[in-house]
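Take a look at chain A:
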Amino acid sequence: MKFPGKGLLDGVFVTVRNFVGSYFEKDRLVTVQYPEERVSLPENSRAFPFLVYDGTPDKMRCTGCRICEVECPPQCIYIVMDRDEKGKPLQRPKIFDIDISVCMQCQICVEVCPFDSIKMDNDYEKSRYGRFDELMVHLPDLLKSNEYYHKIKPAEATAVDAKLKAAAEKKAKKLVSPAPPATGTTPKTA
Partner candidate 1 sequence: METLYQLLISIKTDPSVGRWLGFAPDWGLRAVAIVVSVVLILAVFLTLFAFLTWVERKTLGRIQNRLGPNRVGPIGLFQPIADGLKILLKEDIIPRGADALCHFLAPVLFLTVSLMLFAVLPIGRGLIAVDLNIGILFVFAVGAASVLALFMGGWASRNKFSLLGAMRSVAQIVSYEVPTVLAAVVVLMAVSAAGKQGVGSLSTVSIVEAQAGGQMNASGWFIFQPWGLVGFILFFIGTLAESARTPFDLPEAESEIVAGYHTEYSGFKFALFQMGEYLVMIAMSGFTVTMFLGGYLGPGVDMPRIGWLLSIFWFLAKLSIMIFLVILARGTWPRVRVDQLMGFAWKLLLPMALVNIVAFGFWFYLGSGARGWFASATVLVVAFALLTRGGASTRLGKRTYRYSN
Partner candidate 2 sequence: MNTAFWIISIITVLGAVLAVTLRNLVHCLLSLVVCFFGIAAHYFLLRAEFLGAAQILIYIGAVAVLILFAIMLTRHVTGTEGPRELGGKWWMGASTAGIIGVLLLWCIRREALTAVLPPGDKMQGLVAVIGKALVSEWVVPFEALAVLLTAALVGAVVIALEETVHKR
Partner candidate 3 sequence: MSIPLSYYLVLSAILFAIGLCGALTRKNAIIVLMAIEIMFNAAILNLIVFWHYRFGCSVTPQMFAIFAIAIAAAESTVGLALVIAVYRHYRSVDVDEMRALKG
């Protein structure tokens, strides 16, 4: 049956159904009470970048090559390469800062990194009380272990490990006659 004003009444029935239903059907309420309950994020969710090290923090994969600094669209990365007394580069960063107030979580740094060193973390709770210094993350805080990487993104980390291992084996085969390289910064697959 159709009569003038039926649309208005239909609307009322819809809202009343929602109102009453929200008290009886639990799956209607999609609100998550955030600090107490959390949604488990998908594995490939991403928040801010971090640096992977193998074993101990001094064996970081990063070589301080500054590719990510150059590629970063909002230019939130600042890197100074470490050098010894004679000015020879040590293939590791002395300063590695990421301004997470500027970072837009685009993952381009991860894409361009040739050493699989910089990866996306999924820890999004980065709010701080200050606007400037507190939001500048320095090298010690950026470094996370490979185990942590395995924990947050198992599939991706396994793939990366396999790739690095293959690369190392290839390199080892190629350099079978000369002595193995003495540099400690070569990624270990351990």
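Candidate entries met the following condition: all candidates are chains of the complex that A comes from, given by their letters.
Keep in mind that, in the parts below, a contact is a pair of C-beta atoms (placed from the backbone, for glycine too) under 8 Å apart; a residue touches a chain by one contact, two chains touch by 3 or more; residues count from 1.
Values in this document were obtained by computation on a predicted structure and should not be read as measured data.
Visitor: Spot the contact partner of chain A in this complex among 1, 2 or 3.
Guide: Spelled out: of the options 1, 2 or 3, chain A touches 1.
Visitor: What residues on chain A touch candidate 1, complex-wise?
Guide: Chain A residues touching candidate 1: 2-5, 7-8, 11-12, 14-16, 18-19, 21-23, 28-31, 33.
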